[in-house]
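Excluded from the complex is one protein chain; the other protein chains are retained at their positions.
Coming up: chain A.
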Amino acid sequence: MIEQLMPSFLRPLAAGPMEQFEIVRIIPLDFNGAVDISFTNASLWMVIVVLSATLFFALATRRLALIPGGTQSMGEVAYEFIAKMVRDTMGDEGRQFFPFVFTLFTFVFLSNFLGLLPSIPGTPAAVHSFTVTSHIIVTFTLAIISVGLVVVYGLIKHGFGFLKLFAPSGVPLWLLPLITPIEIVSFLSRPVSLAVRLFANMLAGHVVLKVFAGFVGSLLAAGGVLSILSVVPLIGIVGVFLLEFLVAFLQAFVFAILTCIYLQDALHPSH
């Protein structure tokens, strides 16, 4: 097909748009098919994300000055941004959740952001750049941790009073059998919508980028006037890439702020 017509340097552009999401085992740790805890490219990129976050904040807090330098101001901006968000949504009581929300935000943001880095051409698939948040199991795990924290903290702090969350105040008694299942379904759909939103945004963005890149390769390989036209999807890629930068930040922000809103329920179950 068209792949054979392409010069070798264009061939990577013909890879399918979903190939970038493939999980590749780097260190196989498969116990007779029962438990598979292999170290994969997803694991590798999670490690990269955690290490770069640690490195960044270690550098940012290494030499604290009253008038901050470049790295320190970036660290301070990130800190203040999340601190303000936690304070605005949960008030002073929410301060105890700040470390959790900050970690969550940093992890999601850096995963989205580092996933946008282009892969180094010619390297094996295992070390190609990879967006861990484009896999629903990762985002769902994060969402379950958030909602799990809400449930555990709510039950510890309020005991059975936490269940008031499912029986809003001011609802007449005869309506409760109807309202309670609705509230329960509404509560149970939170982790799912939290997970689906982040995963779908990252997946869709990367697929669009890859599809546009495929257009560039095919048009160049077609030759003649069509080769000149390949500039059009190339400009498109630049546009989509800039949009993806915005989405990377926006989705991390949305994930963190929704976690704050849900945690607010754990602090004050009756709304």
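The working rule: a contact is a pair of C-beta atoms (placed from the backbone, for glycine too) under 8 Å apart; a residue touches a chain by one contact, two chains touch by 3 or more; residues count from 1.
The rule is simple: contacts and distances are computed from a predicted model.
You can't see one chain of this complex, but its UniProt record names it "AtpZ/AtpI family protein", from the set "ABC transporter ATP-binding protein", "Cell wall anchor protein", "OB-fold domain-containing protein" or "AtpZ/AtpI family protein". Among A:Thr141, A:Ser189 or A:Ser227, only A:Ser189 touches the chain left out of the display. Residue positions on chain A in contact with the hidden chain: 66, 181-183, 185-186, 188-189, 192-193, 196-197, 200, 246, 250, 254, 258, in rising order.
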